[in-house]
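Shown here: the complex without one of its protein chains, the others still in place.
As written, the chains take the letters A and B, and residue 1 is the first residue of each chain.
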Amino acid sequence: MRYDIPKPLRQVSMVLDLNKCLGCQTCTIACKKLWNTDEGTDYSYWNSVETLPGRGFPAGVHDPATGGRTVEGGVRRGVVPNLDTAYGRAWTFNHEEARASAGAPDKIWIRPRETVKWGPNFDEDQGQGDYPKDNHYFYLPRLCNHCTHPACVDACPRAAIAKRREDGIVLVDQDRCHGYRFCVEACPYKKVYYDHVRQVSTKCIFCLPRIEEGVAPACARQCPGRLRFVGYRDDEQGPIWKLVEKWKVAIPLHPEYGLGPNVFYVPPMSPPKLDAEGRPTGEPRIPVSYLESLFGAAVHPALEALLAERARRRRGEASELMDLLIAYDWQQNFRLPPRQREVLG
Amino acid sequence: MNRKILLMSAPVAMQPGGYVPVAYADRTTPVTAAAEIAVEPGSGGWRVTLAWACPQPVRETVRETDRFADACAVFAPEAPESPWMTMGAQGLAVQGFLWRADRPGLWAIRAEGLGTMQRSAATGTQVSADWDNGRWRVVLSLPEWPALAAQRRVALAVWRGGAQERAGLKSVSAGWVDVA
Partner (left out) sequence: MTLADGREVRVAPVGTLLKEHLEPWTFEHAAQVTGLHVEQIRLFAEGWAQAKRPMVLSSWGANRYMHSDLMNRTKLLCLALKGALGRKGAGYQSTGWVDLDGFSNAMRMEKSGLRGRLAVLFSSITPGELFNSVLDVVRKRKTELEATLEGETKYLNHKLCTTDVVEVNLKSPGYRAALEREQQGLSPRPLGAYYDEAHEKGWSPGLPRKGPPKVFFSGGANLLRRNNLPQYLKAYQLDEMELIVDVNPKFTFTGMHADYILPAAGWYEKPGIKYNVAHVPYLHYTDAAVPPLAESKDEYEIYWLLSREIERLAKERDLPVFDGCGRGPIDWKTLHQRYSNQGTLGQKDAEKLTEEILRSGATEGMTIQGLKQTGIARYTSTGTDVAATSLHNPDWKGEGVLTTLTRFTEHKEPWPTYSGRITTFIDHPWFVEFREQFATHKTSPKAGGDHPFQFVSCHARWSIHSTWRDTPMMLRLQRGEPQVWVNPGDAERIGLEDYAYAEIFNDYGSVRMRVKLSGLVRPGVAYYYHAWEPHQFPNHESYKWLIPGLVNPLHMAGDYGHIRHGMNRYQPGSAVQDTRIGIRPWTGQATGAKPVVQV
C-alpha cells in the first residue's frame, strides 16, 4: 500500500452463514433495485450470489489470474472483466413484439435481443460431482469486503477511493473518478464496477444511509435465509465479534490476497459422499480442499468448531454458537446503533 | 511548423498509489514511438495538429466495460518552471486540451501534479479527428490560450486504447517542445 490509509475509528462488518443460503437472490434484487438500475450499471451487481464450484461472478473471479494481487499478497496486473464473457450483458427483451404476434401465424417469443454469452447467474446449480455419489454445490453471496487494506484504494491514481473514518466503508468519489478502472482491475474480488454510461466507477456503499440510521443493509435485511449478521467488529456484545473473534467460525474469502476483508463467511458443512454401493461415507461432499482454496487453512478449525457445536446441540446440550447461527431472534443478527447522519456534499 | 517528436513511456514508477507502478512496471518502451505536431496561429487563437501511428483505433467505448479509447492531449505550462513530467506541481500548473476518440468535443484540462487533473468542457474549441491508413490525425482549433502565448511551449501525450492505455499509461514528449 502506497497510500496512507488511516485506520477507521470503527469498522462495520458482515458475516454470512453459507450453511443457510438458499440461492434465492433476494439480496441481489434488494440491492439492485435500490442502487443499480441505471443504464450504465444494469449489468453490475454490488451483491451477487454464485453457485460454487463454478465460474463465479464475474466469470473467473476465483482464478488468481484475474485479480490485481498475487497469492502472497503482492501486486500483479489484474484484468478488467469483459461485459459479454465475464459479467454478462444486461440483455434487453422483445415483449411488445411477442405480444403483438399473439394472433399472427408467425409467433415471436420473448427472448434476449443480444447474443447470450454469459450472465450473472449463468452456471447456477451446476456444481460438480456425480449424482448421487458426490454431486455438490453451494451458494456464495458476495459484496464488497470493505477491506482493511483495499486494493481498489491502492489502485486509484487520482485517490478517488477512500475508507470512511467513521465506519471503514470504502467509497468511490465519483466527482474525482475519471473512469480509468485500475480499481476494477486491481480488486481480486471484482467488486468495483464501471458505469459505462457515466464513465465512472461504482461500488457497494454498504447501504451507508441506512447504516447511519442504524438499519442493516438491504441485502441483509431482506435475506429470507436470515444468514447475514451485521455490526461493528469491535463490539464484543455483537454477533460479528462472537463469530469472528470468539468462535472463529467466520473467516474471510481469499485471505491470501492480504486485503483484510471485513466480510466473513461461515463455511458450508455438507452431507456425506456415497461409496460405489451407495452407502454414506464419512467424507463431506464438498471437498475440504476446495473450501481451502476459497477460505484458506482457517477453514479446517472453523469446520471442526461447527461440527463439534452442532453435535453438542444434538446431544441436547447448550451451544451459544448454534443459537446464534440459528438466529432465533432475527433482529439480534444486527447490532447497529444509529449515528448522527453525515450530510454528504 | 510540423515537427516529429519522439515519445517516451511516461514513467509508471512515479504514478500515485501502490498498484499502477508495480502492475505496469513492464511498460518501459513507449507504445506510440513518435508523433507529429504542428502549432499554428489560427483565427483568433491556435490551431494544433497532432498525428501518430495507431494500427487499430478504438473509437467506441459505449456499453463496454473493458475498452479504452484512443486519446491525445496537448498542454502548456502556466509558469516557466511548471514541470511537464508530473503534469505540473502545486502552484505550478499546466493547462491544455484533451481529446478522446469516444467523445465529440474537447476537454480543457488543468493539473497541478499527478492525479490532480481537472477536466472541463472546452468552450470555443473545435476538433476534427480522422483515422486513415494506420494513423490518427487530430486537428484542434483553439481560442486564445494565454499560457501558450506566454510560455510558447507545449508538451503532448498520446494514449492507445487498444493497449489499455489511460491515465498515466501513455506515451509522452520527453520534455517541453518549444513553439516558435
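In this section, a contact is a pair of C-beta atoms (placed from the backbone, for glycine too) under 8 Å apart; a residue touches a chain by one contact, two chains touch by 3 or more.
Everything quoted here is computed from the prediction, not taken from an experiment.
Every shown chain touched by the omitted chain in the complete complex is listed here: A. Contact with the chain not shown here comes from a single listed residue; of A:40, A:60, A:120 or A:268, that residue is A:120. The missing chain, though absent from the display, is touched by one residue of A:40, A:88, A:141 or A:261; that residue is A:88. The hidden chain makes contact, of the residues A:3, A:46 or A:137, with A:137.
Interface note: of A:11, A:25 or A:82, the residue touching the hidden chain in the full complex is A:25.
Although one chain is not displayed, its contacts with chain A can still be listed: residues 22-25, 28-29, 32-33, 88, 90-93, 95, 98-99, 101-102, 107, 109-112, 116, 119-122, 124-132, 135-137, 274, 277-280.
Going forward, only the chains that are shown with their structure count from here on.
Across the interface of their complex, chain B is touched by residues 1-3, 43, 68, 74-78, 80-83, 87, 89, 151, 153-159, 178, 180-182, 184-186, 193-194, 196-197, 199 of chain A.
Within the complex formed with chain A, the chain B residues making contact are 15-24, 61-66, 114-117, 119, 164, 166-168.
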